[in-house]
Structure formats: C-alpha cells, structure tokens
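Note that one protein chain is taken out, while the other chains of the complex remain in position.
We call the chains A, B, C, D and E, going by the order they appear; numbering starts again at 1 in every chain.
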Amino acid sequence: MLDSILNAAGANLLAPAILFFALGALAGWAKSDLTIPDQAAKTLSLYLMLCIGFKGGAEARASGLSADLLATGALGLAFSFLAPFAAFAVLRAMGGLDRTTAAATAAHYGSVSVVTFAAGAEFLRASGVAFSGHMAAVLALMETPAILAALLIAGSGGGAASRTHRSALWREVLLNGAAVLLIGSFFVGLLSGAAGMERLSGFVGGAMFQGALCLFLLDMGLLAARRLAETRALRPGAIAFALAWPLLSAAAALLAARALGLSLGDMTLFAILAASASYIAVPAAMRMALPKADAGVYIPMSLAMTFPFNLVVGIPLYHGVAVLLAR
Amino acid sequence: MLDSILNAAGANLLAPAILFFALGALAGWAKSDLTIPDQAAKTLSLYLMLCIGFKGGAEARASGLSADLLATGALGLAFSFLAPFAAFAVLRAMGGLDRTTAAATAAHYGSVSVVTFAAGAEFLRASGVAFSGHMAAVLALMETPAILAALLIAGSGGGAASRTHRSALWREVLLNGAAVLLIGSFFVGLLSGAAGMERLSGFVGGAMFQGALCLFLLDMGLLAARRLAETRALRPGAIAFALAWPLLSAAAALLAARALGLSLGDMTLFAILAASASYIAVPAAMRMALPKADAGVYIPMSLAMTFPFNLVVGIPLYHGVAVLLAR
Amino acid sequence: MLDSILNAAGANLLAPAILFFALGALAGWAKSDLTIPDQAAKTLSLYLMLCIGFKGGAEARASGLSADLLATGALGLAFSFLAPFAAFAVLRAMGGLDRTTAAATAAHYGSVSVVTFAAGAEFLRASGVAFSGHMAAVLALMETPAILAALLIAGSGGGAASRTHRSALWREVLLNGAAVLLIGSFFVGLLSGAAGMERLSGFVGGAMFQGALCLFLLDMGLLAARRLAETRALRPGAIAFALAWPLLSAAAALLAARALGLSLGDMTLFAILAASASYIAVPAAMRMALPKADAGVYIPMSLAMTFPFNLVVGIPLYHGVAVLLAR
Amino acid sequence: MDLVARKKLDIFIEGHALARLEAELGRAGFKGWSVFAGIEGAGAHGAWRQTGIAEGDARLVIAIGAAEAADAVLAWLEAYFREYPGVVAVSDVGVMRGDRF
Amino acid sequence: MDLVARKKLDIFIEGHALARLEAELGRAGFKGWSVFAGIEGAGAHGAWRQTGIAEGDARLVIAIGAAEAADAVLAWLEAYFREYPGVVAVSDVGVMRGDRF
Partner (left out) sequence: MDLVARKKLDIFIEGHALARLEAELGRAGFKGWSVFAGIEGAGAHGAWRQTGIAEGDARLVIAIGAAEAADAVLAWLEAYFREYPGVVAVSDVGVMRGDRF
C-alpha cells in the first residue's frame, strides 16, 4: 500500500507536466529570457477551463447528476466561504499582516486553483483512480464564495473600495470569466452529452490536454520563480502559512469528504481543491475590492509557494492519506 | 422525412459549437469579463480558413476537379456580384439608410461568412450528408465580388474614398488575407493530395477542428452580444432585413443550385453561403473604400443578427428545404 | 538510387509544409495583408522547440545515451564554434562587409535553424529513414558557440558593445530562451521516458506537429518575402555567400559525419544543421553584442535566402549525397 | 497650419476602472480618447509586469480635449487615485479642427 | 544637457492608412517614427474596441521631427482626415542629438 503510494508520488515527479514546471522554475530562477507570450498563456488557461468544465459536464451526464453532486457542491460552497474566516484568524494571529492584506490573502486560500485541480485529475488518471465528472462543477462553485467572505471580513474599513467604485465589483465577483467559462462549459458538456463528447474527446482530453497543461505549467514555473525573485522579503510567518495551511485545509477536507462518503477519487480531488489557492480570479477581484491590500504578499504566497508545494508534494500526499482513510 | 429534419435541427441546437456560441452570447449579454485574447481569435480564424481550404483542395483532388466546380464557381461569382445590387435596392426602398451605408451593407450580404460555412459543413457531416470538397473554393470565390459591386453602386458619390487614397484599395480587395489563405490552402490541398491529407488529417479535421470551432464560436457569441449592446438603436427595417434577407437569398440559391443539378449537400452549402454575411473581410474593405458608411449599422446587422440566425435557424432550415427540393 | 532520391526531392516539393511556405512567400511578394499574429508565431516556435527537444529526449532514453551522442555533440560544438571563423574569412575576402557586420553574419551561419531541422526530420520520416533522438540535443548544442566565436572575432573593436553594457550579454547568450527550451525539453523527455511519451505523443508528434510546422512555415514565407522586399540592394557577394556557404558547410559536415561513422539519417541531419543559419537567437544576441553590425545584411541573408534554399533544394540534396556517401 | 490649443491627458490606470473612466470622460465633455495596453511598469504600488496569466492590466488612456473638460476629469481622478493606483500627466498640445475636441 | 526643440506628432489613425502615412512622413523629412497598437477608443466616428477578430486596428504613430516637417505632414493629414477617422496632436519636445531629427 505505502509502496504503491510512494511509487505514484515518484511517478508524479517524473510526469512531463511536473518536469516542465521545474524547467520553467529553473529558467526563471536563472533569469533566462524564455517567456510564453501573455496572450498564449491566457488562451491556454481558457482552454484548460473549457476542457475541465466540458469533460465534467459530459461525464456527469453519463453517470447521472446524483445527490452526490448536491452534497459535494454544498460542502464546497461551505468550505470556500468559511475557510477565509479561519485563514484570516490565523494570519492575524501570526502577526505581520494588516487587516486588509490578511483578508485579501484569506480570500485566495478559500478559493481554488484550476491548474492544481487539473494536475490532480491527471495524477488520478495516471494512477488509474476513478473520480466523478461533477467535481468540475464543485471546482467552479468554489471559485467565488471566498471573495464574498473577504469583503465581509474587511468590512468598510480602511482598505475596502469606497461606495462609488463598488458598482462594478459585484459583476466582477459573480461573473468573472473563469467561473463563467467553467460553469458554462460544464453545462455545454451536460447538454451535448455523449454525442458532444464523441466529437470533442480528442480536443478536451488526451494528448492535447496533456500538452497544453505542460506548456501552461512551464509558464507557471517561469512566473513563480520570477515572482519569488521580485518579492521583497516575505515574513517567515507568511511562508509558514503558505506551506502549512494547505496541509490543514486538506486534512479538514478529507475528513469532511469521508464523512459524506465520497469515493476515493473525489475525496482526493476535494482535498486538492481545499488545499489550493487562487491566483487568477481572486487577485483580479482584490485589485478592485481591496485596493489597499498588498499584492506583494498574496501573489507570491499563492503562486510561488502554495502552488508548487501542492503540485509536487501535496497531490500525492493528499491522495495517500485519502487511500488510508478510504479503507 | 420531416421527422428526421426536425431531429437534425434539434441535434444542431445541442451541438457543442452551437452551445458554446450561446454561452458566449449569454456571458456577453450579462457583461461578464470573459474574453478570448484578440490574437488568439485571429489565429483561430486563420486556422479555420486553412483547414477549410486544405480539406476542400484535398477532397477535390480525390474526386477530380469536375465541371461541377466550374459551374458552381460561376454561380457563386454571379451570386456574390449580383446580390449586392438587389440588397441595395431593398435597403434603399425600406428607407432609413443613406446611399453609402446601404451600399456597404449590401456588400456584406453579397459576400460570405467562413464560420457559418464551417458550421454548415459540420452539420452535414453530423447528419451523414456528403458534399463536395470544391465548395471551399466556391466559398473563397464568393468573398470578394460583392466588394467590387458595392464600389460600383456607391460610385464616386460622397461616401467613397477619393482618388488619392484608392491606390491601396485594390490590393486590399483582391489580396485580402482571408481570400488568399482560403484559395492558397485549397491549392496546397490540391497539390499535396492524399499524401498531404494523410499527414495533416488530424490537424485540419476531427476533434481539433471541432474544438477550434467551439472556441471561435464562443468568441463570436461574446462579440455578437457586446455589439448588440453597444449598438445605438437600429431601425426596425434594418433588423427585418438582417433576418429576412438570408431566407430570400437562400431560397434563390436553392432554386439556382437545383437547376444546376448540384448534390444535396452542395445545395445546402450553397444556400448557406448565399444566406451568410461577411464580418471580417468586407468590413475591413469598407473602412477603406467607403469610410463615410456607418459601421454601426452593418456590423451589428451581419454579426449580431444574421450570423446567429443562420447558425441556429438557417442551417437546418435550408437543409430541410434542400431535402424537399432534392427529392 | 538516383531515382529514389529525385522522387524524394519531388515529394518534398509537394509536402504541405513546403507548399505553405511557398504560399506565404507568394502572398508576401504580392503584398497581401495576410499576417500571422506575432504572439501566435512566437508560440508556434516555442511549441516546435518543445516538441523537438522532448521527442529527442524520449527517443534518446529509449535507445540509450550512447557514445554516439558524445561524439556527435562534440562535433557539433566544434562546427558551431569554428564555422564562424571560416565564414568570416570568406565574407571579408569577398569584400563589401565591414568587420563587425561580417562577424555578426558569420555567427548566424555557425549557429543553426530549428525549423530547417524540423523540416529535415519530417523529410526523413516521410522517406522512411531513421535518425537518432539525440540529434535534437546536438541541435541545441550548436545554437550558442557561434555567438561566442563572433564576439572573439569582433574583439573590442568599433562595433562591439562597450564594457558597461556587457553585463547582460552573457546571460542572453548562454540562457537564451531557444537554447533553454530545447535542452530543457530534451531532459524532460529523457527523464519522463516512455511513460511521458505515451501521454504526449499525440501532442509532440503526428498531425499536430505537422500542422504547426505548416502554419509556422506559412509565416516564414510571408516574412522572407517581406524581408526581401524591404532590403536595400544586397551586394552580389552576400547573395552568393548565402547560397554557396550552405553547400560548402554541408559538404564538410557530411565528410566529418561519415568519418565519425554516423548513421544515414544522422549524417543528413548533421549536414542540415551545418548548412542552416540562425534567424531567432543569433539576431537577438547580435543586437545586444554587436549593435553596429548591419541587420539589413544578416537578416535577409539567413532568413530570405539561406532558409528557403535549404528548405527546397538543400534538404533533399544533402540527403542524396549522404546516401551516396553512406554506401 | 492653424492649430488650436487643447489639453492632453496621459492617464495610467488599471483595466478594471476603464469603463468608469470612459464614462467620466464622456460626461466631462471629451469627444474622444484612445486606450493602450502597457506591458510593464512601476510606481508607488510596486512594479508589475504583464507575463503569463492576466496579472498586469495597466492601461494608458490618452484623451485630448478642452481645458474645462480636463479639469473635470482631473477632479474625478483625484478622488479615484486616493483609493487606487494610477497617475495622470497633463500637457499642452495643438490640434487641427478644434471644434472636434 | 542641451536639448534641441522639436515637434512631436501623436497621430491616431486606422491601420489601412499606415503605409501611406509612413511614406508621407518620409517625404516630409521625418527621419524616424514609432507605431503602437491601440486596444480601444472613441471619437467622432463612434467607439471601437479590439476584441475577437480584427475589427479594431487603430494605430498611434509618434513622430518627432522639425517644425517644417511637421507642417508638411499636418497639411497631408488635414486632407486625409476630411475623409477618414483620426486625430493628430502636436506638442513641443526637447531632444538630444538634434541633427538626427
């Protein structure tokens, strides 16, 4: 058992996607001028979201939208909304972050990372572990509530946007492109079902999806290394949080998922979602909603520390624990 | 018979490409910040043209360049050149558009839409109806004559570009990128034939083409909804024209195609070409040739009304009528 | 024998990739407004490098990293470093180029062209001739030494960057994106081996790679034609060099490769590398290192003359000679 | 060539505020403006660079108009910049067809 | 630092006219210029936005040169703008190495 977990962890390290992330990180660290054109990176991330949503919808159609989805969706919503309160309390207790920056950071950790999810799903696929299509919908549901939580936490204090500039905020929060594309593609998959999947399977899955993930992770590696280098020294507390919170959050998620009776694959994915932190939708919302929060804190934490940690250590670890729990 | 037509129309509505168009339209209407990077959208449209041209050429090579192509090509040229005169007369008769704007609008309706053609071809493929590869060449031939017609119609009146600025115009009209890529790829397909097709079939067709079409239609949906929202109220006449002209034009095309003895698939595609309106090549030419024409009229008409109408209603409808006629 | 060589040369001319290059050249020559968005072109070139590196690494893993790689790699390094001295001597002897421009031009011809290599590899694949995966590593090794040679040649004379601006130069030279991505992907392929290849084969090879090559060559054709048109008259000497040097260089490479006992496919690829000239990495380095060198000389030579010459004439020719030598 | 004196505003602002700024420009009396995308920059709120995914969405808005229109927009910007990153520079330019500004 | 006074033109123009404008700049005596792509804007001819397929191809041409060269280009632009959308703003700048402009 332990053997097979360690084997999977080792195989994960040698998966092309992880190696391309490492390549990017190395190149970024060495200050190579390698860069992925920004529109290409944006398009890749849209493509990944479209694929994840569509495949999820088509698979949910195939296996029927069960009570499971409702239960897991509700759990995900609760996690995304409540986690920021806990994260905020911890961040403030550790000291070093002002109220607004702590609230904004907490929002990142309540929300989720699409690419961490994708890497986790590929890990499961490579390990031959099944998971439900509707986990893509859970992913989409968990994007946004954390932002609302952070707004509540920050209140109308110093850091929040004043009334006049709030009008556009709700649209940004509720209709941000990532959430719309994920949920929308899920419904497209649901509606077009097996016939749609037959037409698109070579586009949304297989080598093309894998390859796009590699290219995107190459870019993420570059970005993470550059972000880390540009960062004015982060306090040790922030670093500790970025590495310890995923463990705590995944542990809580695994227990909750176990209590709900989720399958092994779904348990793992839910833990991955809980452990992951946003670096696209939430930063955009925070620039608008909490402009006084320090992006020099939350971006390096989520992008340059938590993201690689989950990718390399977290995914196989959470799965290993899920295997033990699921017995 | 009617049953199978209605079934195909229903299936069309649930095809992923159509659903992604709807998703884009919805997101655009709700003012989501979802956007496809513009260079990605341009690249997608180049890719679609390359595929359509290449596949057409390779298939034409396989089945031999017949008299059919000559006849259909001549018919297409005639349609594209003559339709603007009719459209102009109708637009002027309905009132509300100045001479120059009416001429520019007429050019759009004489020319064709590559993506409507692609969606039509996918519809036929899904319905198991054969069509000729050389219809891609007909598509390319129909891009440009309508522009020349509009220049004749507008004459040297108030709206046309003055002599000094006309030098560059002919190049734009005759060598616009879309036409060059379509015709060029057709010849590449023709010359490289089966050997070339064997190498490229997974690139120009199959899931990859379908997926690119989905992504592009997502963008078209966003664009159409945003265009519609930005539009200063269009006169009812313009709206009526945008929805009724495709029906008239498709009807005329079906009768002509029937008279020429085209196959069922070719009849349908020819009707789709006649019914479709340009929104890439012609607007670019009009900005140069008829700068005083109001782009706030012709863009929303072709992009936000005629395009979705053909996509959702027109394609299955024209095919249904073609089936009846072909009996 | 000769027959089959001529057949392969003929087939090469009708390969889609070559035809798309011709299409681009024609469109560029006719001043069509067809353009590939620049970020798309950059992304395509990154994709091609990733594929070449990865496939090379995975194949090298499959066949074992042999002494062959060491020998061929050493030969490649030597060629890339020494060729510029010879090229410089010839260019100066022919007259017409100042010292700095001659040095910069020599660097281009010592270095290599990734896309010429890709086209050569596709040519071999289509002809059913095997070659070693590690030739991709040789390609990567040959990118950079020529730049160092040119810096030595130019010395601290008038054209070279002054001390203050040199700090950034070494990074640019040693860590240029192309070399990092090629070598990095080679190692990713090497480490992830057969398991990685199984996941990515449909992404790094097959129709998708072919299609990307077509699109990229379309752009190269456009670029070459436009470059040629924008060029102030090149001296006949420069033109002669651009067409004769590849022949000389390929001949020397074939003899050296034969002496080393390389396989037929590897001999051909090595000759192609020697004959090819850089148009991405080296120009970027020269803008920085030898700013007084005339880019209006070296860019048209490598991009608009040597590149098409190798693509259309060189590849089948070098292979033909390799076949004769290998008997 | 008779040129008319107008004010030119170079406004550096984040993308999320663009729609609101444009509405404000219209209200203030500007009859036109143009928007450009930056690729990197630095300021009181730190440095940014447009790489990879959508982190940097800095915009340069160039708006040419009458002095009064410029004043109105500057007042709006003053309040806006109290909360959000950004900078504006005002300069004097000459334009043809002054009635169009 | 001794700076020489020159004129700077900021020309907003559609992409299709770029080649002709550049030819004109050369004829008028400009020794250099730079071109940038806009992403959205508004003016007398309505608003536009560069989204999706190639609808917006607005360009900003910045050209720095002598006053006489600027005058010549302004005359050309005056005629051009009678037919086509676009705007130009002239301002005073100082440059080093004045002989290069």
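Throughout what follows, a contact is a pair of C-beta atoms (placed from the backbone, for glycine too) under 8 Å apart; a residue touches a chain by one contact, two chains touch by 3 or more.
All values reported here derive from a predicted model rather than from experimental measurement.
In the whole complex the chain that is left out makes contact with C, D, E. Of the candidate positions C:42, C:55 or C:199, contact with the unshown chain belongs to C:42. In the complete complex, the hidden chain is touched by one of D:28, D:63 or D:77, namely D:77. Where chain D meets the chain that is not shown, the touching residues are 10, 12, 36-44, 58, 60, 71, 74-75, 77-78, 81, 87-91. The chain not displayed touches chain C at residues 35-36, 38, 41-42, 45, 161-162, 164-165, 168, 172, 219-220, 222-223, 226, 230, 279-280, 283-284, 287-288, 291-292, 295-296, 299. Within chain E, the residues in touch with the undisplayed chain are 1, 3, 6, 8, 18, 22, 26, 31-37, 59, 62, 64, 91-97, 100.
The rule is short, and it goes like this: only the chains that are shown with their structure count from here on.
In the contact between chain D and chain E, the residue numbers used by both copies make up under half of all numbers at that interface. For chain B, the set of residues that touch two or more other chains comprises 35-36, 38-40, 42, 172, 202, 208. Interface note: chains touch in the pairs A-B, A-C, A-D, B-C, B-E, D-E.
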